[in-house]
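Omission of a single protein chain aside, the complex is shown with its protein chains in their original locations.
Right, chain A next:
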């Protein structure tokens, strides 16, 4: 089983030869990683500028610059641009958090298809938020956040327990099926609540598509400590992920405490994914797509994979958000819909490039 997993893992990663199963991960090509990192950082800056400039009232990048350096309250363009700042900041933070969560999930489960959306973490967080709205009338992010964390953690534990029981461990199909099953069950309960409570439905239907524009800067600031803690836990697990890529036994042989490491890293994932979901609603596929794109560019070593994912997540999320604003004028397509529409083809492509998905 380990063998099939490894060779499948190696499918879309040209940097790791399929035969190199027992070899340590290839050394990071530092100069290449730095170049990719710089390009991505430039991408974040440009897209942040576009995110401030594009919308129902379009402005140009020079005007954006003016508005940021020399704000003039009498200038309507400047005011409009300032109203777009929270949305852009949310996009950067959530994009980074979800991409990092996705990379870490793939590391923990040693599973190329792991993603907070596919594995039902978002559904768990969503149900918990609906319960919060319905039972306690909660409407603020500080209120949502604990529910979202609890829901995401619940899903994560259930999924991992179900999928990892048995001698084969958590194969891609098992994890995905367990996630789909759990998500469907949680959605049913959620629908039952929403059918009884029209006010909750009205609030929730706009949250569940995934939007960036609904939050203020203070909401983002509230969540920053959680993101920071999550990122810290995940980055501290870099060595664990690289060791796990060789298989559980090899990792244990290398002196890594596998069980405890997985729990620590899992906590980090829950903080990142739950926080992202609380801020922007369930955004699917971002955590799946970004780490794979980075693997194609710089290889599978988590030492380069995770920092670059942090940069690439905002590029995709801001790009999807900007695209959603101009694709169906005068209305906007929410960013969660855009990432799903962009991400699903990538997901299918990933499955198709694997020679064989065992059952």
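As a working rule, contacts are C-beta pairs under 8 Å (C-beta built on N, C-alpha and C of every residue); 3 or more make two chains touch, one makes a residue touch a chain; residues count from 1.
Quick note on the criterion: contacts and distances are computed from a predicted model.
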Listed names "Aldehyde dehydrogenase family protein", "TonB-dependent receptor", "Formylglycine-generating enzyme family protein" or "Enterobactin ABC transporter permease", matching UniProt entry of the absent chain: "Enterobactin ABC transporter permease"
Of A:173, A:250 or A:293, the one touching the omitted chain in the full complex: A:173
Chain not shown: contacting residue from A:76, A:188 or A:218: A:188
Residue, one of A:247, A:291, A:313 or A:336, that touches the chain absent here: A:336
Residue among A:58, A:296 or A:351 that touches the chain left out of view: A:351
Those residues of chain A which, in the complete complex, touch the missing chain: 113, 117-118, 158, 162-163, 165-168, 171-174, 176-182, 184-189, 191-192, 194-196, 198, 201-202, 205-206, 208-210, 284-285, 331, 333-334, 336-337, 339-341, 343-344, 347-348, 351-352, 354, 356-359
